[in-house]
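Questions regarding the structure given below will be posed in turn.
Missing here is one protein chain; the remaining ones are kept as they sit in the complex.
By written order: A and B. Residues from 1 in each chain.
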Amino acid sequence: MPVIEVIFGGVILGGLYALVAMGFNLQYGVARIVNLAYGEFLMTAAFAAFWMFTLFGVNPILGMFLSVPAAFGANWLIYRVLMTPLARRARTRDQLEGETILATFGLLFVLRGAATIAFTANDRYYDYLGEPLRLLGFTFAANRVLAFATAGVIATAVWVVLQFTRFGVALRALAIDPVGAQLVGVDVRRLSALAFACGGALAAAAGTLVSTFLSFNPAIGIEFTMKALVVVIMGGIGNMLGSLAAGLMLGVAEALCSYYVDSGLTLAVAYALFLIVLVVRPRGLFGTA
Amino acid sequence: MAALLEAEGLSKAFGGLVAVNGVSLSVSPGEVLGLIGPNGSGKTTLLNLIAGTTRPDAGAIRMDGEDVTRLPNHLRVRRRINRTFQLVRMPANLSAIETVMAGVLYGAGERVPFKEAGYVAAGLLGELNLLLKADRRLDQLTYIEQKRVELARALATRPSVLLLDEWLSGLGASELDGGMSVVWSLAARGIAVVLVEHVMTAVRALCGRVMVMNAGAKIAEGPPEEVLRNAEVIRAYLGDEDA
Partner (left out) sequence: MVGEDKPFPTRAALAIGSLVTLVVLLAALPWLLSDYGLSFMVSVMSYLVLTVAWALFSGPTRLVSLATSAFFGVGMYTVAMLIKLMPLYATFAVALGVGALLAGVVGVLTLRIAGMFFVIFGFGLSEMIRQLMVWWEINKTHTMGRYVFVPFDATLIYEHLLGLAVIVFFVGWQLRRARLGLALMVIGEDETVARQVGVNVPFAKVAIFVVSAMFMTMTGALMAPRYGFINPNFAFNPLVSFQVVIMAFLGGLQRLWGPALGVIPLIILSELLQTEFPFWFSVLLGIVFMVIVYFLPRGVTGLIEDGWKALGRPLELQRGLTGPLVDAWGWMSRPIILPRGIAGAIEDVWVKIAPQTKGRR
């Protein structure tokens, strides 16, 4: 297999990571919640897609029209019920980060445990568009290409909303300066809840796409949370285009590593990138210094 | 007398805003240097640069002949430069004496054994009339007491250059007299004091020399009476039409 094909494979994977990271970035960058249970929503959506496909033959892409709004609602509720008390109680941003880390750490084990009870710890896989597709003279699995294209559409939509709508401008203002945003009439609580919910919705979309071409089990959440964290830190907190670029980098790095070394070392690749960022550019590769 | 602390051409910009622009400053042991200027003129930033709270973009700082420009905050404390903050900063859940003890233990010069640090700290608090409040926490102290505890914390590290950021502001008339005598006694024991202040009575009474800043630059320097008569200074404070 030529290197260029490996890199293309990495780009496809990276598009997905970018989507995962954008959702996390909405939750962390805008709503200021470090959600360690983020990957659990991705995992749940993957299982939802799996059951809808195997039981009722629902097309996963269509199934997203069900699971994404559901995730939006669930995350909005979580923010309202679980995060608002912490946001009220915290006096500083550091304190809020600390408390939400603890609360979502607990939530992680609740969701993961519940998923293990409901779905067992076994690896799941379903065959959706597994046939090879020839593109630009290379062969890819059709489901990967579809996942990449869908991720691209969703990511572009999110970017357009953030860039060109009133809602998006308010979100970005909140990410940069919560106090200033409040002064110009942004309802911080309401908007934070919406940003958190949007983040969860993106996680669900990403989870559905993951399920179409990777096998998964209830324990995959931590790994995706970790990767989302790394990508967000690399790309800069609150910087969506940074997330996109960093996500692609992680995907390519991972693809190269699994081709040349071993496919079981994906988290080590993420950590290596994390280390480079920590040592060279602690404010993120594209962050403002 | 030879200057103890010398800063040369210090500059610092935050984004497009040049907060301090090529300012030089020197202060000798036992001298009280007044640093005045309108709000936003860069006085606190200059203090931050000297104390090591922020790093300068350009310029050099020498302490006792040694270049300390690149040294981090805590090492400048050990080179005997310390400061107070405009808004008092004190650990909220520690008592006054514990905060001061930390300064005694980590300050410049010979290391003080832990068991003695408490007595040294108590002595410092006693000098500032705070011995009875030694076990109080921040929220159990009045504003003036907080300011004094912060001074004790700075003195605990045995500084020879002390940067006071509006330490006398917000005091009533009788408290001001007390505060001024404290500053005077610091100078009398040979500490070089840089006093950022808006209270002009204190500046006139305490400072042998005054430096005026406006928009990040030094616009005047000299004995207080002379400088405060200076037309440019009046303009900086009161605006063009009044000059």
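One rule holds in what follows: contacts are C-beta pairs under 8 Å (C-beta built on N, C-alpha and C of every residue); 3 or more make two chains touch, one makes a residue touch a chain.
On a predicted model such as this, the values are computed, not experimentally measured, just so you know.
Remark: the absent chain touches shown chains A, B in the intact complex. Of the candidate positions B:13, B:94, B:200 or B:215, contact with the unshown chain belongs to B:94.
One of B:59, B:118, B:178 or B:222 touches the chain omitted from the figure, and that residue is B:118.
Touch with the chain that is not drawn comes from one residue among A:36, A:49 or A:245, which is A:36. Of the candidate positions A:110, A:135 or A:153, contact with the unshown chain belongs to A:110.
Of the listed positions B:12, B:43 or B:153, the one in contact with the omitted chain in the full complex is B:153.
Seen across the whole complex, the unshown chain contacts chain A at 34, 36, 82, 85, 94, 97-99, 101-103, 105-114, 116-117, 222-223, 225-226, 229-230, 233, 262, 264-268, 270-271, 274-275, 278-279, 282.
Annotation for chain B: contacts to the undisplayed chain at residues 51-53, 72-75, 77-78, 82-83, 85, 89-95, 97-99, 101-103, 105-108, 114-115, 118-119, 121-122, 134-135, 153-154, 156-157.
To be clear about the criterion, only the chains that are shown with their structure count from here on.
Centre-to-centre spacing of chain A and chain B amounts to 48 Å, using the average Cα coordinate of each chain.
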